[in-house]
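Note that this complex is displayed minus one protein chain, with the remaining chains in position.
Every chain is named by a letter (A, B and C) in the order it is written, and numbering of its residues begins at 1.
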Amino acid sequence: MLSERGEAAGAAIARELLEVLGGLAHEQRGAFYAYLAEAFEPDQEALKAAANSYLTAPSADTAAVLAERAEPPRQELMRRINMAQGGTAALVRMRKELPEHMAGHPELKRVDADLKHLFASWFNRGFLEMRQIDWQTPAAILEKLIAYEAVHEIQGWDDLRRRLAADRRCFAFFHPALPGDPLIFVEVALVKGLAESVRALLERDTDEAAQLRRANEADTAIFYSISNCQDGLRGISFGNFLIKQVVEELRIGLPWIQQFSTLSPIPGFRRWLGVRLKANDLSGFTLSEAEGSALFSATGMPYEAERPLACVRAAISNESWVNMSAFAQALRPALVRLCAMYLTESGTGGWRPDSVAKFHLGNGARLERINWMGNPGKRGIDESYGLMVNYLYDPATIEANHEAFTKEGVVACSAAVTALLTPAAAVLAVPKLALTTRRGKKG
Amino acid sequence: MLSERGEAAGAAIARELLEVLGGLAHEQRGAFYAYLAEAFEPDQEALKAAANSYLTAPSADTAAVLAERAEPPRQELMRRINMAQGGTAALVRMRKELPEHMAGHPELKRVDADLKHLFASWFNRGFLEMRQIDWQTPAAILEKLIAYEAVHEIQGWDDLRRRLAADRRCFAFFHPALPGDPLIFVEVALVKGLAESVRALLERDTDEAAQLRRANEADTAIFYSISNCQDGLRGISFGNFLIKQVVEELRIGLPWIQQFSTLSPIPGFRRWLGVRLKANDLSGFTLSEAEGSALFSATGMPYEAERPLACVRAAISNESWVNMSAFAQALRPALVRLCAMYLTESGTGGWRPDSVAKFHLGNGARLERINWMGNPGKRGIDESYGLMVNYLYDPATIEANHEAFTKEGVVACSAAVTALLTPAAAVLAVPKLALTTRRGKKG
Amino acid sequence: MLSERGEAAGAAIARELLEVLGGLAHEQRGAFYAYLAEAFEPDQEALKAAANSYLTAPSADTAAVLAERAEPPRQELMRRINMAQGGTAALVRMRKELPEHMAGHPELKRVDADLKHLFASWFNRGFLEMRQIDWQTPAAILEKLIAYEAVHEIQGWDDLRRRLAADRRCFAFFHPALPGDPLIFVEVALVKGLAESVRALLERDTDEAAQLRRANEADTAIFYSISNCQDGLRGISFGNFLIKQVVEELRIGLPWIQQFSTLSPIPGFRRWLGVRLKANDLSGFTLSEAEGSALFSATGMPYEAERPLACVRAAISNESWVNMSAFAQALRPALVRLCAMYLTESGTGGWRPDSVAKFHLGNGARLERINWMGNPGKRGIDESYGLMVNYLYDPATIEANHEAFTKEGVVACSAAVTALLTPAAAVLAVPKLALTTRRGKKG
Partner (left out) sequence: MLSERGEAAGAAIARELLEVLGGLAHEQRGAFYAYLAEAFEPDQEALKAAANSYLTAPSADTAAVLAERAEPPRQELMRRINMAQGGTAALVRMRKELPEHMAGHPELKRVDADLKHLFASWFNRGFLEMRQIDWQTPAAILEKLIAYEAVHEIQGWDDLRRRLAADRRCFAFFHPALPGDPLIFVEVALVKGLAESVRALLERDTDEAAQLRRANEADTAIFYSISNCQDGLRGISFGNFLIKQVVEELRIGLPWIQQFSTLSPIPGFRRWLGVRLKANDLSGFTLSEAEGSALFSATGMPYEAERPLACVRAAISNESWVNMSAFAQALRPALVRLCAMYLTESGTGGWRPDSVAKFHLGNGARLERINWMGNPGKRGIDESYGLMVNYLYDPATIEANHEAFTKEGVVACSAAVTALLTPAAAVLAVPKLALTTRRGKKG
């Protein structure tokens, strides 16, 4: 397919190859991938010669020859496959399946890397089309939304309809070679003020007049769910572009919307807190006297002002606090403050930053507000004791935030979050705290 | 733009860069291209290290590192530019302009090569959309057809309309990132039998009822013009795919069409014949006695049966033969046979094959018929003494023809053309002739 | 609104009127309709004068004046309302609501008649657009199908999806002024041979490969459900046009489909049979000896060859026969034959013909086959003891069938149905039977 034939013949063969592939069983597909990994390496002699030439006389031209010969012929094969009808979809499926075959076959990583390299080029922003998804969208696409939603599951068509109602918006990226299949989509709620609870956003509601009224009275767009759809495109990032284009679109189409924010989960908070509490490693954490005695009176546990972490650890170990209102209220200030610490200092000391925080902060958003019991469902409790967070996209500061975060590790915070990190009573005692808004490696 | 920033920031900067570029004068753009050529080479030390690693331990992994480091960062820059609104168009324009700046700047070839590499990936067949062009097409696109037609100039809107009438078809490839701009288009005439003269096809005709009738009575689709539209995409081939998809489309949509053929120019014939006549280098060429004496009686020139080429050379040197009917008829058998020799043996002896012949034969078409005075206009006479040729696309033999031509240099010929190459009277005398249907280097 | 103002002013006022109307409660709307009925009658003096003129000198011109003055100004008002945004929909809603207010208000019939007169003009076939409905159709339209299906209820989105699968087709008429709202739609199943049971057609099935295979192997298109969507358009007939256009569409798009038939309910059969049995009024009905004795052995009821109706009446009065297999099988020949009599002679003697039969026979279809237990569901049993019927649309005979039915009351029957009406043993005894294929008034 790669040798004597012209491009069109290659396309014909690619078509046949795709047909054959489509009919293969799981194991046979794995064998094919292994063959791809083994049989399409660069010509060793030619590449050695090019390497020697470059070493002898390093120049742009010898480097160009090197680049050409070092590219595995596998990539050309993939380009040929891509020419056939359905080729792009078949390649995306390949990369989706690769992990299933990788155990014991590290060479498949090369196939994965080549596909990723090509996808990064083919699925670049310039070729994507953003489309609004609403109740006028073909059912064949809507059905995919139900299948792909990864954050807050869509419970069938009635739930979907509510998410596409007049006070909701949904946008997706599509690629021309996968016309009926979204790459990523985001769900937006139009509300008054920053939303603090995801339950309120997801509640069923069929009052169309009320929905329309709310859309017209809204001042805030809440991005409450963003889902990547294609496993085969993992590592190719679309989310940042999508959010920014949606903000642009809404600013033009709904000029009365004043702010754009997420209502996001904090997937790593509980795990992080567990490790830190165990290690007693949270220098700078304090409780005010009032907070301390509230905790004491709600739990009956001995309160030690000098060891605030111990108090929290003791209190939290009683798993039933979540369902005991007074208990929970007493824990609230401590947990919210600890969460602010997590979100701003995560990355320090080898700790991997929270993935969602990293995504939005890296995009230039600001850590705006931490919401107590934003998601009291099982997943919310398991991940973050029910806390959720608003990341605010303020077009005026996005660029500066992004730069400060990327270059310096500085997390942009609202005054309220900053205040959490510097409790009035504790300011003098914990001067280091200001630095915790600086990420990991620099802190 | 490439270093610390994320992709989205890169896109923002790319947008600004494009705006600035758009306002630059010719010379400044040249300077920018030179900067692109110089400043974005691979890191020499890193690449040397990779080259050494590969030489020490050649493996798929060390080759992969080599491939990664040998890719000039210029390509990443171009990918970023491509993300911005209008980025693709700007890059295509860049490559279109590069030749204007290349004199004295060979380093620009590197920029050209990088763009071509990316375009081959971005503009691959899988991403192109074929659209039929007709009188329902937006004027903004039709106007581009008028501008881009490269074979038979379109003389304004009335001429265009005739080319989109009921007994004509036109198809073009579009790319999603250049939505209003065709990449290539082909014009097709629906006729009865193989068309032999381009004049008949281009004649004005406003009788819509007759056009419709002809469309319904046609048995042959003649591809009489195929034009690439984007100079910046030179070297990226679309024509082969377009012809084959149009054949598919017409077979389904117009099932009464029996054959698909071109009516093509022969741009290199006259020049080739001049050189060969001068060098007296056309072994195997003969004239029958009747042809020879007809030539003699029409021209009055001494006829030498042993030196047929000398006769032809002498006759042809009188430039006015074109306008002298009897003279022309006497030359006709000789010229048609010589043309058949040209089209089948071209490529031999270092002679570059006719570009149009190479394209269609390489696609798998068959050399079907040589047409005397197919184009008696100035360009036709200048290029090929007015001869034109039909290349026939027969779906049943395309694949075999393509293979034979690509691997063996064998030119597929109709019986009629084969007969031209083996004049009954001369068969025994010139046994080599059968071999002339084999292309150059192998013959 | 009708007097001094121009058309555009009228439109502005119509817009306001529509807004006001939209906000009115049920009773107030009724009052408005009564006002429409009373206040917009022709000018009595002017009309009397025109009537006198016509009587004095009857001519085309005096008739024209009469026509103009006899048209109630209400129609002009309705035309004005129709000019406003949403006017058509508002008028359709008006006519939908009129029956709710008619009790005690016979004058509302005039409003109804005027609306119907205008709708017949506005919704004429020339202005309707047929669209195929499939899984690519916007959800907003699909949701209406679920709501409007009147024959075999659609049980939610999964059921809908099965009805739009690869071996199904669905087509609807739309009017440009009601773009998102179908007027009528028909559901079609692609099957092998005439379908005899609606259960098989409605069964859930999610095997897409099997659906596709069945579509390709089908030779018959079964119209198994046709639903009018707009109550406000009652009396304006679309079904005939829709069926015929769908047949055309399928013949072109699926040339391997050989026959087009319905699988239809028989809503009036059981009621008709009850009345006739009671009145002992079914001259010509016979049972063969074998049928009679089978009935006897299954039921144990005394069989009287001379009084076949009495046997049937006795047998059928035991309501549990439906669930007793042997009993049912014994009744089958009698019921099928009686059904054939019903469908062919209905209309006789003041009996209104079966509405579904009248529709399809009037369209030119042929009574092809009567299916035992075609619909054993409650509705099927209640209406027709579970029987269903295939009406066959044969393009070659549609026109002749239509004419014979309309002019002469002749019902076109297949040989099988004809045989039912002329049992071999009974032919001589009941010579009148041939005439029963002639409808009512002529029979």
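Following the convention adopted for this analysis, a contact is a pair of C-beta atoms (placed from the backbone, for glycine too) under 8 Å apart; a residue touches a chain by one contact, two chains touch by 3 or more.
These numbers were taken from a predicted model, which means no experiment stands behind them.
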{"item": "Neighbouring displayed chains - absent chain, whole complex", "value": "B, C"}
{"item": "Touch with the omitted chain, as defined above, among C:Gln28, C:Asn52, C:Gln155 or C:Asn280", "value": "C:Asn52"}
{"item": "Contact partner of the left-out chain, one of C:Arg93, C:Arg110 or C:Arg199", "value": "C:Arg110"}
{"item": "Residue among C:Ala31, C:Ala70, C:Ala200 or C:Ala290 touching the omitted chain", "value": "C:Ala70"}
{"item": "Subunit C residues touching the omitted chain (full complex)", "value": "4-9, 11-12, 37, 41-42, 44, 47-48, 51-52, 54-55, 58, 60-61, 63-64, 66-67, 70-72, 79, 82-84, 87-88, 107, 110, 113, 118, 120-122, 124-127, 129, 176-177, 237, 240-241, 244, 362-363, 399, 402-403, 406-407"}
{"item": "On subunit B, residues whose C-beta touches the chain left out of the figure", "value": "135-140, 142-143, 156-157, 161"}
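Methods note: only the chains that are shown with their structure count from here on.
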{"item": "Most distant chain from subunit B by Cα centroid", "value": "C"}
{"item": "Approximate Å spacing (C-alpha centroids) for the pair subunit B, subunit C", "value": "61"}
{"item": "Gap in Å, rounded to a whole number, between the CA centres of subunit C and subunit A", "value": "55"}
{"item": "Sequence positions of subunit B contacting 2 or more other chains", "value": "none"}
